[in-house]
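Structure first, then comments.
For this view, one protein chain was removed and the others were kept in their places.
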């Protein structure tokens, strides 16, 4: 093995060549390359068989033989392409290449018909890449940076382009998001220092925010659109006004790092950094969307077996009556149909009375969705799952917290605060992971009619 | 697996605790811990057996089952402790912890009697750690830095302490080694930025140096010992005097990274950096010791079958006669005994005539040692092996090139220039690795009586 | 004087207080403050009289007495407020305060009726401040920085806001101006490191540019207005295409530094920096506006004594005839009136034939304006004066080089290349300063009918 490890000079130039060729391939050619890779440079099945048999027959021959046989078996199970990935990782820019390669693999997987015979091989390739990247993208290699208006334009442009939760509308908007009363944190990686891998936007506020508009002030932005007029004088932060840190957006930017969790670490380090500056802050919370709530509601409504009427799952009798009074005066269409229609068009918000009537049932249904809908025992909603796993609790639902079209379409305008009680996160996290226990506040449980006795679901 | 990957909050604090406990263990306790680790958190043999049998019986059941069975088998072969190492690597300072852990493992291995039943398990642990560290310590993660007198004292102190080849004698000496006409390069790693992982000392000279004294000027140093007198005015480099870059010392500092080759990359990047500054430099060479030459010579001499006389392997008849005339005038002891004696005491250097008589045979023998002594087909001498593998050629032996006690004891004062012809390194490297071809200059082959026909060993 | 220099502790806090009060004054209050300052803390005239008399009577009493008397006289002539400025300069941010204070003084001067009795005192204050600032803003304290897309957003926003010559239209435009084939240099000062004091925009081109549109591509910009679409992939510079460095915009940003020349130094350092990167570049030139040319032309036309006709100063007989043919077919208004009208409205550009007819006379008139119009013996045009003083020569006029409204209004679209022949700048500069000699190229002199004999005006 001295020899193999050492042919580095010529291997390096060959590897570089391969990478530069791959980068110029078209989408379909890339797929062909990946297929070729898994079929010809994966695991040699017959060699594995041979080694497995050897191993089984070595059992009687003492520890040393057994370990040797295990070693051989392990070797035979290692796909050839892992050696190639090792060489690529050693190149400058190689790690980024592998991140992007995995993006291509994931895309190929999503395009493959599942019964294709090659699917398991591509899945194995995906797993190999994920395991490798997960070793490289561990917290020890990540660097926390605070991004401000003094950061590079290049970094700020990327921050802006990657912001998916609440899109940035102009450079004036962007300046506000990294300015006073805001903390924008990123993780960068030593192998691609100019790339923000995860981005966390934080607002420093007097209390836990109930609406995204209070943080991302759209009215204000219009003034800023005239980019090249001098922007207003910098506001100076007054520490006396800062009692809460509200995480209002967290984004992972690299599709190729799917499944490699870095957000948790970023939140932890952000909390540390905020505490170092403001030791007395005690309120840590998110202001999060509830993606999927409206779709879930539409689906549930459409499959309700009681037809035109609505089961008590959706509305109490009283609520039903009030809504019917309001909606059906001059209208033959059923309450259910009308709700379905208005949900689809987001028009219920225009009618203030209607909106008021919907508040209680929608908030209750959203609480149901977050608290009772499960996948493998854990919260179905991925945002809820992420924060519960980190040890947060579901603390409060906020009505009309995001009135943007995006907010209405994803969650009927409802947003949720996941609150981090620092001294409880470790135990919360453990109870959630081990026992699927969902920690929630009294006020939230109250929405579910569970307030006086602590949840024991 | 969602759940396992996510219990990060509590796992992190437990991992930290484990590490801090380990660091406080005494040497013997560490050994006990490592034994415990491999015996209880290694591979579960019976589980491997089960999986191996499953795998063999899955062969008929189609690709998908087979890949699944392979996956299970691979899992069963993964030692439990690798998970722990992953968690440690995620901690701040965790990578450094694992580097030091491997140092402990290597030390334990060196202390173990080889027939100990636990030895194979420790070896497996060592291999696991090496593979893991080799992923982290690849060139993509290393950062080239030039060290100068403007670098931190901390870095310079480490450079000085790690310099094993030609020990640094004072801060004045150190200042010269990072000053004008010198380039000191280090690789640092993003997870331990204050630690020089590999150190390369380079001298910029008018021609390829023939002696280490011309680079590390001991006479000059005495003046510098008065540390706190103002050091002499900085010499200013004159590019007109710079035609060669001579690598005169390269050291790896982390025992725990044994077997993970980074020196080659460092030399490559150093060459690039030198060329960027001095585009016309064409002479790249080392000035290297020949560790082991004297020991080899002593051994060969002592086992020479011709007893008191010396075979022609060592001396030609003419050389023998001259030496005998010189040595045995008043002395009954045989030439061989006297040579042995003087080699051991390094006293031959005191006698200028004798030294002159020894020059031709010692240079020839040293050439033999470098060119013909092999291990698994490659050069026995590790320094030669390193540079040949990188694509250098053996260019010149230099007589009395290192007259220090250390130089005499390791190689009778001989040093060698391995020269890097940039346009030929790739092909040289390949021919050495694939065909064990040793590239050497005419003048070197001449020492072996091979000059007119190119080597074809 | 030990005592005065040392009361630093309390003086500092008083000075700070004064500055913070001043900053909150309104415009009129600032003017009152400045009036109060010069009247009460300027020079004590009667004390000067006393010292002057002492001095005159000391002439007989030997060198020592004379020097003492001179010293006293000098002291009496030093306004009290200079001590205050010294204290302010010692504060953090104090230098910037004084720069802004001078801006206020200049504004006050521009508002004062010149016969106001206080005017000389304010002028003296202005001079004192200028002399002081000129000591602080000398090249030794300035730091050259190249601004790129990796510079801070804060810096780039300022670059954009300060760009007066060719206004920046969007962040996409800005990105191009600091991107490939561009070099944007700034001087910053150690006392205000975030402020670009002078900004120089440079284009790296294949030849000396003839039009600003080829550098600041307005067509291209429209595409970039969609700010948050990913900007196009970075173009990579190809050194083979780079033969010229064209300085197309230089701006001083601090009004308070009026009269303190830093642009010359910035150009010199920019040339050095470009040469370090591209040693073979030999073409250094500006692409400069000719501010004031159109106004001068309008004025000259309107005062031409020949009334409706035009003297040969403006048009040759042939030119006049051609223009008359073109313009007056169906028009009773005189050529002169029509030209005046079209110059005012910039409409001549719409008529391609007309524009063609105007080219020769306008180019000649512009050359006259640059070459013959003087102020105190030096070029009247301030841009020409700046570059001639630096040792450049007037190299080429470019027709329709800036077709923007701004370009038409200031110089009928004409731009000029001032070329820097590096080996000749020193002698050119000296000849211009000492003998008012204007260095110009053959092709430029040709416009004036002076081509075959070198200028000796």
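A, B and C label the chains in the order they appear, each numbered from 1.
In this section, a residue touches a chain if its C-beta (ideal position, glycine included) is under 8 Å from a C-beta of that chain, and two chains touch if they have at least 3 such contacts.
This one's a predicted model, so the numbers in the text were calculated from it and none came from an experiment.
Can you list the shown chains that the omitted chain is in contact with?
Displayed chains contacted by the hidden chain, ordered by label: B, C.
So one chain is hidden, and I want to know which residue out of B:32, B:92, B:131 or B:154 touches that hidden chain in the complete assembly.
Selected residue, touching the omitted chain: B:154.
Which residue, C:94, C:172 or C:256, contacts the hidden chain when the whole complex is considered?
Checking the options C:94, C:172 or C:256, the one contacting the hidden chain is C:94.
Of the residues C:18, C:43 or C:112, I need the one that contacts the missing chain.
Going through C:18, C:43 or C:112 one by one, C:43 is the residue touching the chain not shown.
If the hidden chain were put back, which of C:25, C:111 or C:135 would touch it?
C:135
In the full complex, which bits of subunit B touch the chain not displayed? Write them out.
Its contact residues with the unshown chain are 149-154, 156-157, 160-161, 167-171, 175, 194, 227-228, 230-231.
Name every residue on subunit C in touch with the hidden partner chain.
2-3, 5-10, 13, 43, 45, 48-49, 52-53, 55-56, 59, 63-64, 66-68, 70-71, 73-74, 77, 86, 89-95, 117, 119-121, 123-124, 127, 132, 134-136, 138-141, 143, 190-191, 259, 261, 264-265, 376, 378, 389-391, 425-426, 429-430, 433-434
Just so it is clear, only the chains that are shown with their structure count from here on.
In terms of CA centres, which chain lies closest to the overall middle?
Central by C-alpha mean position: chain A.
Between subunit A and subunit B, what distance separates the C-alpha centroids? Give it in angstrom.
About 46 Å, centre to centre.
How far is the middle of subunit B from the middle of subunit C, if each middle is the mean of its Cα atoms, in Å?
Each chain's C-alpha centroid was found; their separation is 61 Å.
Hey, how far is the Cα centre of subunit A from the one of subunit C, in Å?
The separation of the two C-alpha centroids amounts to 53 Å.
Enumerate the residues of subunit B that touch no fewer than two other chains.
Counting only residues that touch two or more other chains, subunit B contributes none.
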